[in-house]
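One structure below.
Missing here: one protein chain of the complex. Every other protein chain is in place.
Labels run A, B and C following the written order; every chain starts at residue 1.
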Amino acid sequence: MTGVGYSDLLAALAPETALVLAAVAVLFVDMGLMRSAPLRQRFLTACAVAGLGCLVTLGILASSGAHLRFLDGVLVVDSLTQWVKVFLVVLTLFTAGISAQAEFTEHVGEYFALVLLATVGMMFLVSTEEILMIFVSLELTSLSLYVLAALDKRTRHASEAALKYFLFGSVAAAFTLFGLSLVYGLSGATNLTGIAAGLRAHRSDPLLAVAVVMVIMGFGFKVAVVPFHLWAPDAYEGAPVPAAALIASGSKVASFFVLAKIAVLGFAGVEGSGAWGQLRAGWLPVLAVLAVGSMVLGNLTAIAQGHLRRLLAYSAIAHAGYVLLGLMAMGYPSQRSAALAAVLYYVATYGLTTVGAFGVASVIERVLGNGRIDALAGLSRRSPLLALCLMVFLLSLAGIPPLAGFFGKFGLFTAAMGADPAGLGLLWLVGIAIAMSTVSLYYYLRVLKQAYVVAGDEEASRIVVPWTDRLVLIAAAVGVFLLGALPELLLGPLARAIAGGNGF
Amino acid sequence: MDLLERLTPIEQSVTFGALKVVGVFAIVMFLVAYAVLIERRVCAAIQDRIGPNRAGPFGLLQPLADAVKAFLKEDFMPAQAHPVYFWLAPALVMIPSLLVVAVIPFGSTLGNPDNRMVIADLNIGILYTFGIASLGVYGIVLAGYAARSKYPLMGGIRSGAQMISYEIAMGLSLIPLFLLVGDLNLGAVIDYQARGLFGWLIFKQPLAFAIFLVAAFAETNRLPFDMPEAEQELAGGYNIEYSSIKFALFFMAEYAHMIAASAMLVTLFFGGWTLPFFGLDQPASTFWGGLLHIGIFLAKLLAMMVLFVWVRWMWPRFRYDQLMALGWTRLVPLALGNIVVTALWLWLKAG
Amino acid sequence: MGELARYLVLAALLFGIGLAGVLTRRNAIVVLIGIELMLNAANLNFIAFWRHGPHPEALTGVMFVLFAIAIAAAEAAVGLALVIAVYRHYRTTNLDQIEEMKG
Partner (left out) sequence: MQDILFYVFAALTLVCGFLVVANPISRSPVTSALFLVLTIVSLSGLFVLLHAFFLAAVQIVVYAGAALVLFLFVIMMLDLKAEERRRITRLGLIGGGLVAVAMAWLFRVVPREAALVASGPAHVEGSTPALGALLFTQYLLPFEAISLVLVAGMVGAILLSRKEPS
């Protein structure tokens, strides 16, 4: 062991270990003790155990903050990674919360265990700077999510969606692995700083271009940017709602963070340029193309959607495009810290908003039996709470002040504009982004119009929101509102964590 | 010998290599033929009968008679069968067991010290045998598929599942051995055992031996795990549509598997070509000493084969679900426990 | 062609073949098989680079392949299970016929 004891490693891994133990405990409790209990009770119990595991993990995360670097970057723990892990565990907690009343599967223990394992994968993903570990934890997350997506075995669509998700995901994984093999070969290293150093000699190599494109393709799939987005609408619509929420929120947060790490740390020196009129080969122009495609296609296609979760999927694609702007800003050293803070703020609040929106969708689909937007008619009368929460979440996604989505976009766009103060730089991208945000307002408002203005069936009864869902929805809505009104609550600690770390 | 000495070292090693391949192949095929006879005679003895004694003195020409019979039977292929796979399957069943023998050291040296009695002295010998043995399952699965009828298909899938399941227990059972030996090379395993009778790994790792033995029975598809012959369940197994010489190939493959498994058992647990007496555990210095070592190896091999035969005629058959339960819920945990215990013991011993 | 180069070209060709299979074949299982080819091509790359790289004693490339093989096996198991799950509903593994969701 290179100067590290196993006990130190275990201490640094305490949060992940706690979650793994919680996964085992859920399996044990559900399959050992609750085997013959009614389904409702099993879901509640398993949710309680999983939730408890998440809370313990949050406690451990809050109490540790030392900067540690093990095994040449295989495990890097600092206050920044701790913060991202906090986001992830909170999102998982909310996901567990909106599954408490679910009844889509008999395999309750396995369901929660896989949710927790996926989260462990994401946590590994954010605290490593080594490509082997990145690949392994990426696969841990992906495999768990594939299975989660297919868990509703009663419906055809869940299995169809999961198969598509799996096939696209595996092809992307193959691309990533091939790209990583070229990166390893050219640089001779597997940790990101070593890669950056090793790649310096090969800056203009065609093989390096292939490697960069392939790696970014793989992650582009994970975060669902055009043209690697084809799985997303089906998976968001077909998967069980809580699983879709996790796919849309936690997995996005982790993937964006690690993509930023790879691009900024690993591909340092091969940025190229994405500025208008002076495109130069590197990862910046690749991201620029993906960003433009995602923003335009995501927003325009979302307009035509009739299913709430499908609409959220296309909006997610658009949002991935916005985040890519922030990643591009990180390619400019002067803006790196500010852009990183903006990106993290954005993905964290976006994750929160999305889980909330999926929570609303979950309640509605359980009661109404379908998730079409038409079915929302009269929602404000049937359940003012649901309608209000939906409004908060959708307006935040649209970027209306004072909600978190507004401030997130604002941070991203200013970071992108400041990236290249001399020239126009990334201004063209920001222009597209703002134009497309305006378009997005249209389809979000269309949903809200359905919920608030269109009169539904007068006879329809009120929708009773169970207390678990109510708790999650209110917490998420309050979070979205608070973080939007007082962004410093999150930005302050993030900025401190970034300044305290190694620049990442 | 003069002729040999005039060759360059490379030519010598190539010649010896070729001789070894041919010799081992001939001996294995001979053993396969006579294993059938041994089986029938031992079975007869156990059942208090005489057994085949008409063809030649003591029935020694019986294998020949069997072969003639197999060739003369009608070679029948069902109309719906897939012709290529139907032909391929019997060959695929046979080949792996012949290849496994290649890494088994069947003697010390012969003639000069460089002429070691193993066809391929691989560093990863044991992994090689597992790799090759695991390919044997293709023949079975394919045989089940090729006939395009449901009994063979079910039988093929059952036997295939049985083989890959027991491969796990088999592989795990050997890990303690390699913890002790510290090498995957089979020659090194034998060297390790060349320190007296109680240096043999069967005495150091009796549990590993037991698991390996049970798994070997399952891998060779022999009683008490011979699902293909469980008529009351499947009307036969993957080979039900086969007849004539193709069936004979499956039949012979079973004995070839048995020989390969016995050779593995002898090498891993019974000291290979060594004997702990009269200095027979050191590489031979003379030609005759080398031959003696080969003889010792063959004698041990025959003893193991008799064990296989004996078990077959003394044991009832397991039901399929019992067989899988035994593999997964008994043998695998036992093997895992054995690994942990051995590792702990080594750790404590090292301080 | 140099030692290393010919391995790289071979790996790239294999990757291309696998990708072609993924894109042209419609049977979900054959698509999975194509993905296995792609992963194997990457593995070959890793070993070739390991062998001809500056630090073969660190065994990095070998390690990578070891893990990649394990992951590929897990992925294949999940993928096949998914195919079975889909087959139960659609009675086919033809991807053209598993297209009920539109978007």
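Here, a residue touches a chain if its C-beta (ideal position, glycine included) is under 8 Å from a C-beta of that chain, and two chains touch if they have at least 3 such contacts.
These numbers come from a predicted model, not from an experiment.
J.: Considering the full assembly, with which of the depicted chains is the omitted chain in contact?
T.: Displayed chains contacted by the hidden chain, ordered by label: A, B, C.
J.: Which of these touches the unseen chain: A:S137, A:S337, A:S383 or A:S437?
T.: A:S137
J.: Please pick, from B:V42, B:V141 or B:L172, the residue that touches the omitted chain in the full complex.
T.: Only one of B:V42, B:V141 or B:L172 touches the chain omitted from view, namely B:V141.
J.: Hey, which chain A residues sit against the chain that's not shown?
T.: 1-2, 6, 9, 13, 20, 70-72, 74-75, 106-107, 110, 113-114, 117-118, 120-121, 124, 128, 132-133, 136-137, 139-140, 143-144, 146-147, 150-151, 153-154, 185-186, 188, 201-202, 205-207
J.: Kindly note down the residues of chain C that lie in touch with the hidden chain.
T.: Chain C touches the missing chain through residues 1-10, 12-14, 16-18, 20-21, 23-27, 29-30, 32-34, 36-37, 40, 43-44, 47-54, 56-57, 59, 62-63, 65-67, 69-78, 80-85, 87-88, 93-94.
J.: For chain B, enumerate the residues touching the unshown chain of the complex.
T.: Considering the whole complex, chain B reaches the absent chain at 85, 122-124, 127-128, 130-132, 134-135, 137-138, 141-142, 144-145, 153, 156-157, 160-161, 164, 167, 182, 184.
Going forward, only the chains that are shown with their structure count from here on.
J.: Please give the intersection of the contact partners of chain B with those of chain C.
T.: none
J.: Can you identify the chain nearest the overall CA centroid, using each chain's own CA centroid?
T.: Most central by this criterion: C.
J.: Using the average of all C-alpha atoms in each chain as its centre, how far is it in Å between chain B and chain C?
T.: 34
J.: Can you give the whole-Å distance between the Cα centres of chain A and chain C?
T.: Their C-alpha centroids are separated by 26 Å.
J.: As a quick test, compute the distance in whole Å between the mean CA positions of chain A and chain B.
T.: One centre to the other, that is 53 Å.
J.: Got the chain A residues that touch at least 2 other chains?
T.: none
J.: Mark out which residues of chain B touch at least two other chains, giving numbers and ranges.
T.: In chain B, no residue touches two or more other chains.
J.: Applying the document's contact rule, which stretches of chain C touch chain A when the two form their complex?
T.: 8, 11, 15, 18-19, 22, 28, 31-32, 35, 38-39, 41-43, 45-46, 48-49, 53-55, 60-61, 63-64, 67-68, 71, 74-75, 78-79, 82-83, 85-86, 88-90, 95, 98-101, 103
J.: Using the touch rule from the top, collect the residues of chain A that touch chain C in their complex.
T.: Residues of chain A touching chain C: 132, 135-136, 139, 143, 146-147, 150, 153, 156-157, 159-163, 166-167, 170-171, 173-175, 177-178, 180-182, 184-185, 188, 190, 233-234, 237-238, 301, 305, 310.
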